[in-house]
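Moving on to chain A:
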Amino acid sequence: MNKKHRINPTIKLFYGVEGPNDKPKKGGGLPEDVFVSGDAKFPYVATTYRVSEHWQTGVLTRHLPWMQELMPQQFVEISKELAAEKGVKNGDKINVSSARGKVWAIAMVTDRFKPFKIMNSTVHQVGLPWCFGWQYPEDGSGGDSSNLLTPTIGDANTMIPETKAFMVNVEKA
Partner candidate 1 sequence: MTRKALLISPEACIGCRGCQIACKEWNQLPATKTINKGTVENPPDLNANLYNKIRYVELPSEANMVRWLFVSQRCMHCEDAGCMKICPAPGALYKTKEGAVAFNKDKCIGCKLCAAGCPFNVPRFDEKDKISKCHLCSDRITEGLSPACAKTCPTGAIQYGDRDGIISDSKKPGYEKLYGQADLGGLGVLYAFKDAPKLYGLDEKPAIPESIVFWHNVLKPLAYIGLGGAVAASLLHYVAFGPKKDEEVKKDE
Partner candidate 2 sequence: MSNMVRKASVFEILNHWSLAVSFFILTVSGFGFLYHIEGVGSIFGGFNQMKTIHNWAGVVFSVSLFFTLFSYIVEALSISGDDIAWIFKGGGYFSKKTVVPPQGKLNTGQKLYYLTVLIAGIAITATGLVIWLRPEMADIRKWILLSHLVHNISFVFMVIAIPLHIYLATLANPGTVRIMFYGTVPVEWARKRHPKWVQKIGA
């Protein structure tokens, strides 16, 4: 890999900045979206997904008490190893933050997530759904959408927003 490339050179940058010191253009996002990828402040890989109980962002299904009963709150799945490192217990409320934003989520400490070994360093991954957020439940007990964390860039192949791999930090709330 070319060391000059801090990011995938083929991704779609919606705001058209070339370097970290460029001013963003109208309608675009912040350079941090892209260029903090390797920032030590955000050491963990995050991914997002749906849950079968809610449809898309859940604005329709979160009004259904039966669905809400099954899947009431934003959660983040983290490995047992990362949880031990951060002193997080299953069911704790934790903050997940990226260069763009911050959401709280309930920690789901699980074997389903495992740290990777990449070039002799351990890389932790976390995952959180984006079926929560705006408006309902009205008391705010559901939490916010993980879309607040994702960078405004397009996937290299499909150009759809890259929501499946980005960098975050995780800490106890």
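Please note the rule applied: contacts are C-beta pairs under 8 Å (C-beta built on N, C-alpha and C of every residue); 3 or more make two chains touch, one makes a residue touch a chain; residues count from 1.
In picking the candidates, the idea was that all candidates are chains of the complex that A comes from, given by their letters.
Here the structure is a predicted model, which means the values were calculated and not measured.
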* Asked: Looking at this complex, which of 1 or 2 sits next to chain A and touches it?
  -> 1
* **List of chain A residues in touch with candidate 1 within their complex** => 51-53, 65-75, 89-92, 106-112, 114, 141
